[in-house]
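Of the protein chains in this complex, all but one are displayed in their positions.
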Amino acid sequence: MQHFILKRLMSALVGVLGVISLVFFLIHMIPGDPVDVMLGETALAADREALRQGLGLHLPLHEQWWNYLSSLAQADLGHSIFSGRPIVELLLERIPATLHLSLTALGVAILIGVPLGLLAATRQHSIYDYGSMGFALFGMSIPNFWMGPLLILIGALWLEWFPVSGREGWNAVILPALTLGTAMAAILARMVRSSLLEILDEDFLRTAHAKGLSPFQAILTHAFPNALLPVLTLVGLQLGGLLGGAVITETVFAWPGLGLLMIEAIQQRDYQVVQAAVLCISITYIFVNLFTDLLYAWLDPRIDWQDPS
Amino acid sequence: MTIVWLFILFISISLGCTESPPESTIRIGLSIAPTNLDPRMATDAPSARVNRLLYSTLVDFAENATPLPALARWEAVTPTQYRFHLLEPRPTFPNGDRITAKDVQETYRSVQDPKTASPHRGIYQNIQHIEVLSESTLDFFLLHPDSLFPSYLVIGILPANLIKIAHPFHEDPVGSGPFTFHQRPDDTRLILKRRKDAQLVEFIRVSDPTVRSLKLLAGEIHLLQNDLPPELVAYLAESPSISLQHKQGSKFTYLGFNHLDPVVGQNLIRKAIAHAINREQIIRFVLGGRARPAHALFPPNHWLGSSQLEGYAYDPPQAKALLDQAGFSGNRSPVLIYKTSTDSFRLRLATILQEQLQQVGITVSIHSHDWGTFYGDIKAGHFQMYSLSWVGLKTPDIFRQAFHSHSVPPQGVNRGQYTDPVTDDLIEQAEGASQNQTQQQIYASLQQRLLETLPYIPLWYEDNVALATTAIRGYTLRTDGNFDGLVDVQWTQSPSTQPQLTKETRSGL
Partner (left out) sequence: MIRLWLPLGVIMMWGVMAIVSYVLPLSPNAIDLTQILNGPNKHVWLGFDELGRSIADRLITGASTSFFVALSVVGLGILMGGIVGISSGYFSGWVDQLFVRIVDIMLAFPGLLLAIALAGALGPGIENVILALVIVGWVGYARLARGQVLALKHTDHIVAAQAIGASSWRIMGWHLLPLIMAPLIIEASFGIASAIIAEAGLSFLGLGVQPPQASWGSMIRDGTRYMLVAPHLVIIPGLTLMAVVLAANLLGDWLRDWLDVKESTKRPS
């Protein structure tokens, strides 16, 4: 068990290292220069050079990369080139907003998706099945950038139930969470249904039936926990993606999360902030997946600890 | 399921508790947030506009952009020595100290100090030294005479004692302006407090114009200024709870060219382009009539502006004739790459220009890049043609910066490497002129020369537009688009702060 976790942790670390190196080289390769964005065009050439040296941007790229990694190793994320604020501070402002939005969206997805999937699976080929799967397909097919403005119009302007955008007030999270959560709910509902249906054929359900449990009881107590495994993986993957910042949704709703931070930083060529945001996003993604895998292993006795493949 | 509900409740409570300022806060929607509140460091327009509220400056500008005494009146003792007398009552810093000549001296010294790495240092290289004569008098000694020198003294004054200890002004601004820094909950929001009555004013960054408009309609923000498509402005102005103001502005939009390019480097081609653009139609239909056609950097109501300039009329046959003359006749047509940002309005404009140029036989391919890439390319000279705007131009030093042959980046903003000995000469003459009158004349011939040689094709000056809900009263617009009107704006105490939604607003979509 320990060996397994250690091995997974090591590969997760390699993954993170790969991601940040990739980001580092990508962002330095794009045209555009933080010194220009920061100083504007009126600054003196000498000041420009001084700033470039101060930021270490004059060094060869591989040296900059090494410097970056070594400061990371000392848990130093640096300062935003643009606003001069410590990046840790910036991240700490944004992470709660991102957590808030993605967990609520996940909640919405589970609340809608799981009951729909259950309903569809227990009444296969009924009107309920078609209805909920139809809804699910619908949810998957609406792009966020279309649904977001539509929801604002209905929820905020016509019904006046929710604020238009921003993060003030307890109900501000509902509309963006709905925008994000619907697509996820749809995928979740389909997953719950299909994994339930797979299990429903298996022998132990017949046994449950023999024990005198009603089909619904049998499904809830026996099939559902078993069907949870693939669902869990999916939720993990989705949550990982959500925490990575839902750039479009955050843009539409002016939600001050990590995705928005990353986009703005890319525009300003604020290298340090882009790297830190991506680092944050990839670490969450990789570790959420690691956690899902571990949970999976823990829940499913069939998985061999020695060989996780 | 209960667990899920509890879970949601838990995260909503634990994470959703962003405190909001009181109801009576006046909220202003911005498309871009101010980033740097240190006036020595800020280079972007939103920061500059907010810094005007937080700090006071020696000099301000009249509507025609002539310099006016703000903190101080001045006199030229000699052509290289300017004496400033701080006006009484001198404003105070938040701790109650009156602003002194020492504060002014320290502020400009720290801008000049290479260690501060201020992007504005270049402007003040002409200052040899600054001498404090008394608590409210000081002298600036210059290396070379410059009759426009006072109009450059627009840096917000910081307290000398805090400059000494390297106070982080960008995070915790301390100034003597009409507002003080109150709070910055995150980098999309900034709350200031008005000193005379403790009224709170909050700037909120909402990048999407539709969402910004919806927020205004819903009463979540109370004031919007500029950066809206004219159709939305017209729509919002129909609502009984929203009032519209507009005023001629000085935001100058132009087409820039790479003068080293074999095609657009030719004056004939640029003239053809200028004749091919139907500015009247664009202004009427796309800018909602809220713009004035431009023939020069400065609008006619600027003290250097000239109403004598004859612009390029919309004349497709003339454009074609010029193309012919440049050797592009028959099936040989110029192909241009037009760079722009991903901003919707800029793209819309680019698409129209593309079509209008196509009409005279110039093929344009549009390349839209994210802002960082676009700006980087423009700076590095990687373009054939682009469009941008100058915001807040006031002083004629822009002529040297943008058009002198020595101002090629990184020495200045002559991005297209325009070189014209006549222009260089006129710029130098104007700078050296001691008489205001002769200076004005030289600048007029300079602008005439620029219109003939077309380093830029001037397009238009956009008007300023402000939309305010009935929750606030007494806001006035400025030509330069600054937020100075916030000093006098009042929160109305009427209970109907929630604007009534009308049938018209409901019928949308």
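Per-chain numbering from 1; labels A and B assigned in written order.
Operating definition for what follows: contacts are C-beta pairs under 8 Å (C-beta built on N, C-alpha and C of every residue); 3 or more make two chains touch, one makes a residue touch a chain.
These numbers were taken from a predicted model, which means no experiment stands behind them.
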item	value
Residue, one of B:Leu244, B:Ala326 or B:Leu347, that touches the chain absent here	B:Leu347
Touching the absent chain when the full complex is considered, from B:Gln281, B:Gln308 or B:Asn436	B:Gln281
Which of A:Ala121, A:Val173 or A:Met262 contacts the chain that the document leaves out	A:Met262
From B:Thr78, B:Ser365 or B:Thr476, residue that would touch the chain that is not displayed	B:Ser365
Option touching the unshown chain, where B:Phe141, B:Tyr235, B:Trp303 or B:Trp390 are the choices	B:Tyr235
Contact set of chain A toward the excluded chain (per top definition)	11-12, 14-16, 18-19, 22-23, 26-27, 29-32, 133, 137-138, 140-146, 149, 153, 240, 244-245, 247-248, 251, 262-263, 266, 274, 278, 281-282, 285-286, 309
Chain B, residues in touch with the chain not shown (by the definition above)	208-210, 213-214, 229, 231-232, 234-235, 281-282, 284-286, 341-344, 347-348, 350-352, 354-355, 365-370, 372-373, 508-509
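By our rule, only the chains that are shown with their structure count from here on.
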item	value
Interchain centroid distance [CA atoms averaged], chain A/chain B, Å	37
Sites on chain A touched by chain B in the complex	30-33, 36-48, 50-51, 54, 82-85, 90, 93-94, 96-97, 99-100, 103-104, 107, 110-111, 115, 149-150, 152-153, 156-158, 160, 163-170, 172-173, 251-254, 256, 260, 266-269
Chain A partner contacts - residues on chain B that touch it in the complex	1, 4-5, 7-8, 11-13, 15-16, 18, 20, 35-36, 41, 43-44, 114, 117-123, 125, 168, 170-171, 186-188, 204-208, 210-211, 214-215, 217-218, 220, 370-373, 375-377, 379-380, 382, 401, 409-413, 501, 505-506, 508-509
